[in-house]
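Apart from one protein chain that is not included, each protein chain of the complex appears where it belongs.
In order of appearance the chains are A, B and C, and numbering begins at 1 in each one.
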Amino acid sequence: MQRQIPLILTGVIGFVMLLYFFVPHPFISGPGHFFEDAVIIVVAFAIVLGAANLLTFNGEIIARRGKDWPYKVVLLVSMFAMIAIGLVEGERYLEPETVFSWMYNTFYASMQATMFALLAFFIASAAFRAFRIRNLEAGLLAVAALFVMLGRVPIGNVISAHWPNGIQLPQISDWIMENPQNSAKRAILMGAALGVMSTGLRIIMGIEGSFARSGGNS
Amino acid sequence: MRPRASRPSPLRSGTTGLPHPVPRLRATSFAVLGFLALVAGVAHAQTPPATARATTTSSLPALSAAAADVQNDNGQALHVQWTAPAGVEQVIVERGSTPAGPFTVLDTVSAEGGSFDDNDVPRGKPVFYRLTGLGAHGPTPPAVIGPVVAVAQWFNTGRTNVAFFSVIFFAFVLFFLWSSRGGRKLFVRRIAGIDAIEEAVGRATEMGRPVLFVPGVQDIDDIQTMAALVILESVARTAAQYETKMIVPTNYPVPFTLAQEMVKNGFLEAGRPESYDPNSVRYITSEQFAYVAAINGIILRDRPAANLYLGAFFAESLILAETGFSTGAIQVAGTANVHQLPFMVVACDYTLIGEELYAASAYLSREPRLLSTLKGSDYMKVVIILLLLIGSVIETSFVLKNPPTQSLGQVSSPFKSWFRTE
Amino acid sequence: MHPANPLTFEGLGVWIASLLTLFIFSFLYKDNPFYKLAEHLFVGISAGYYVMQELWAVIYPQCVKPVAHGEHLLMIIPGVLGLFLFSRFIPKAGWLSRWSLAIIIGAYAGIKTTGFAQGDLVAQFQASILPLYVPGHLGASINNVLFLAGLLSTLVFFFFSTEHKGAIKGTAQLGVWFLMVSFGAAYGFTVMARVSLLIGRFQYLLDPWLGVTRF
Partner (left out) sequence: MTSLLVFLAILAAVALVVAFLIRIPSVATTLARMRRLDRRWIFLAVWVLVMVPLLFPLKLPVAPTARAMQYYEQIDRLKAGDIVLLSADFDPAAGPELVPMLKTSIMQLCRKKVRIVGDCLWPGGPPLLEQAFSEVARDTFHYRYGEDYVNLGFKEGREAVMLAMGNSIPGTFPSDFRGTPVSKLPLMGKVTNLRSVKLLVNVSAGYPGTKEWVQQTQSRFNLKIISGCTAVSAPEYYAYLQSGQLLGLLGGMAGAAEYEKMAGVTGAATKGMDAQSSVHLLVMLCILLGNLAHWAARRLGER
C-alpha cells in the first residue's frame, strides 16, 4: 500500500501531463495547470530539504568530532547566518541595499565564480599533460578543436584577415560548428530524446520504481 | 454564419472550478481521476468557432476588422485582425460582453501589425471587440465586431506528428518489454568498452595494483549513476575472479550503500565472498571539488593500474582524467554528459560515448526494463533513418521542380511540412 | 579609478570578496586550510541563500500567502506534500515522502517526455529532411549531403541490435569521425568558456578591488 499508491499517483499525474500536450481542452489542461503550479511548490520544499540534509549530515560530523569538523561548524554557522538575515529582512530581502544582497555579492557571487574559474588552469595543464593524439580519431578531434579555438577569437581574425573569403579562420570554425559538428550532435540529441521518452514511459507505466526505493527510510 | 454562442452557454463555470451541472461523461471520468478533476476547468466546447465581421457605426473610414477563435487551444484566446486605412498609426483594442459595451481597453498597439491576440478571454462566452484607430488626424470611428466565442478543442491537430512518433516508439518499447518478460532473448551486441574494462582489470592484476571505479558525481536519481552501479557489479565480479583489490569512492549516501551491495554481490557471484573488503567502497563527501580532490589523492597515493570513470561527470572530468593519465594507468571512461566527453576521449584509453553507457549496463544486467528501452530505441532509429532517406528523396525532387529563387529553405515539400510542429 | 575603500560597507565587501577569491586560487598551489575555509563557507552561504530564495520567492507567495488570504485554497495540497518530504527524518512516517516524490517525478516525466518528443525528436527530424541537390547552389548541396551522411552514420554508430560488421561497420566508423569532430568543437568551446570565467575574476580583482582600468 505504502508503495502502490505513490506509484499509481505518479503514473496518473505523468499520464495527465503527457496528455496535456495533445489535449488543449480544460478537462485535461485544468488538472495540467494545477500540477504545474503544485510541482513548483513541492520542488521548492525539496530544495529546503537539501539544506536540512546538510544540517543533519554535518551536525553529525561535528557531534563526533569527525574529520575537518571545525570547517563544518563554519559551514553551518554561515548557513544559519544567511537564513537569519533573510528572515529578518523579510520579503524585500533582495533589494540592492540589504545586508542579504551584500552577503550575496561578497560571499556567494565571488566564491561561486572563482570555483569555476579554477578550471581554466586545469584545462591548460590537461591540454599539456593529457591530450594525446594517438590515433586518427583523436587527430580529428584535435584539428577541429584547434580550428574552433583559433576561429572564435580575434586572433583568428587577425591571422586570416587577408585570406580568400570563405576559408578565413572564423568562417572555417563556423562551418565546422554548423555542419559536421551539428550533424553528429543532432544524432546524439535524438538518441537522448528517445532515452528520456522511454524513461518517462516506464515511470508512467509504474515499472521504473527506483525512486520508490530511494524515498522514505531506506 | 451566425454563431450559436451568441446565447449564453448552458454550462457556465462556477467560481470554485466545480462544474454545475456535471454531465455524465464527466462524472465517470471524475471517478477515475479522483481529486485531479477538482481543478478541471469547466466550460464545454460545443459551439462552433465564430467568425464575425465588423459593423461600422460611422460613414467615416473606420477599420475593417474580423475576429476568430484560435484553434488548438484551451478556449481562452481569440485572434483579432484588421486592415487600417492610411494614416492610422495605432489601434486601441477594447473588449466587452455586449455590442453596446461597456468595453475595457486591452492594449494600444501599432496598426502596422494588423492583428492582436487576446489571450485572456472567458471561455465559451460571446464577446465583442471595439477597435479605434489613432493617427495624426485624430481617431477613426470605432469598429465593433462580434460576437465571437473562444472554444476549447479536444485534440491539438498541430501535434499529430508528435503523437505519430511517440506512439510508434512506445509501441516498440512495450513490445520488447512484453517479449523479453516472456522469456525471449533480445540480442544486443557486445560493447567494445566492456572488453576494454576487462582488459584494464587484467592489467591491474598483472601489476598487482588496485582498480579504481568512480561511479560519477550525481546522486541516485540520475540514471547514469544507476547504469554505473550495474557495471560496477560486473567489474567487481571480474576483480574477484582475478583477486584484485578495488577502490570505489562515492559521494552520496544512497549510491554508497548500493555500491557496497554491488561489490559484495560481485564477489559472492565469483565465489570469493571471503576476499570482499568492506573498506573498498568509501564514502567521501558530496561537495564536488572536495570529492575530486580526494580521488586525486587516491590516484596519486595508491597508484591504481586501472581507472574506470563511469557515470555522470561534470567539470571535474578533466581533473580526474589528467591525474589518472599522469600515473600511466589504463583509463576507461563513459558518460552521457556529452560536453565532458572530449576530455575523456583524449586522456583515456577507451571511452563509452553517450548511449553506450546505458547499452553496456543493459548488456551486462540483461534486465528486461533496460533491454526493451535499448531495443525500442534501435528500432525507432531505423524508422528515423528510413523516413529521413525517403524524405530527402522527396525533398530533392520537390526542389528540382520548384528551384529556390533567392534564399534557401523557404519552401518545403508537403512531406517535410507535415512534420513541422505547432 | 581608486582601489576599493575597506572602511565603507560596499568597499569592505569588495575586499572580502577579493581575499576569498585569492583563498580559492591558493588551491592551485596545493590544498590548504584557506581553500578549505572558503569552500565550506561557500557551501554554507549558498545553502542559506537557496533556502531564502525558495521561501520568499516560491513558498511564501505561491502557497502561504494565497492560502492565508483564502484565495487558492487548493495550494494547501502541494504545501502539505512539500512538508511530507521532511517525513524522512521520522523513521515511522518516512513513507509519506513518497507521495511528494510521486508528484515531482510524475509531473516531470510527463513534461519531459513530450518536450523531448517535440523539441528534440520531431522538430530535429523535420529540420534534417534536406534536398540533396539544390539547383544553382553547389555549396549548399554539398553541405546537405555531408550533413545527412553525418547524421545517418552517427545514428548507425548508436545502433546496438546488430554486430558492427561489413557495411554497418564502415558506416559506424564514419559516424565516429563525425562524433570526433563534434567533440573537438565542444573541446574548443569549453576551453573558451573556462578561460572567460577566469578573465571575469581577474577583471574583478583589477577593477572594483585594485582600481586599475586599462582599455
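To be clear about the criterion, contacts are C-beta pairs under 8 Å (C-beta built on N, C-alpha and C of every residue); 3 or more make two chains touch, one makes a residue touch a chain.
All figures in this text were calculated on a predicted structure; none of them were measured in a lab.
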{"item": "Displayed chains contacted by the hidden chain, counting the whole assembly", "value": "A, B, C"}
{"item": "Among A:L55, A:A81, A:L189 or A:I207, the residue in touch with the chain that has been omitted", "value": "A:L189"}
{"item": "Where the unshown chain meets subunit B, residue by residue", "value": "77, 107-110, 112-113, 117, 119-120, 328, 338-339, 421-422"}
{"item": "Positions on subunit C contacted by the hidden chain, ascending", "value": "28-29, 46, 49-50, 53-54, 56-58, 61-62, 65-66, 107-108, 111-112, 115-116, 118-120, 123-124, 126-127, 182, 185-186, 189-193, 195-203, 206, 212, 214-215"}
{"item": "Touching residues (missing chain, whole complex) on subunit A", "value": "21, 29, 32-33, 35-37, 39-40, 43-44, 47, 90-92, 94-96, 101, 104-105, 108-110, 112-113, 115-116, 120-121, 123-125, 127-133, 142, 145-146, 149-150, 152-155, 157-164, 167, 170, 174, 177-178, 181-182, 185-186, 189"}
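What we mean here is this: only the chains that are shown with their structure count from here on.
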{"item": "Interface with the most contact pairs, given as the two chains involved", "value": "A-C"}
{"item": "Subunit A and subunit C: spacing of chain centres that average the CA atoms, whole Å", "value": "3"}
{"item": "Where subunit C touches two or more other chains at once, by residue number", "value": "39, 43, 74, 113-114, 117-118, 121, 125, 128, 148, 151, 155, 158, 179-180, 183-184, 186-187, 190"}
{"item": "Subunit B residues counted as touching two or more neighbouring chains", "value": "38-39, 159, 162, 166, 289, 338, 342-343, 345-346, 354-355, 381, 384"}
{"item": "Complex contacts: residues of subunit B adjacent to subunit A", "value": "17, 26, 29, 33, 36-43, 45, 72-75, 123, 152-156, 159, 162-163, 166, 169-170, 173-174, 177, 220-221, 223, 226, 254, 289, 315, 318-319, 321-322, 325-326, 336, 338, 342-343, 345-347, 354-355, 358, 369, 373, 376-377, 380-381, 384"}
{"item": "For the subunit C and subunit B complex, residues of the former touching the latter", "value": "31, 39, 43, 74, 113-114, 117-118, 121-123, 125-126, 128-137, 140, 148, 151-152, 155-156, 158-164, 179-180, 183-184, 186-187, 190"}
{"item": "In the complex with subunit A, residue positions of subunit C that touch it", "value": "9-10, 13-14, 16-18, 20-21, 24-25, 27-28, 36-52, 54-56, 58-60, 62-63, 74-75, 77-79, 81-83, 85-86, 88-89, 91, 94-95, 97-114, 116-121, 124-125, 128, 143, 146-151, 154-155, 157-158, 175-192, 194-195, 197-198, 200-201, 204"}
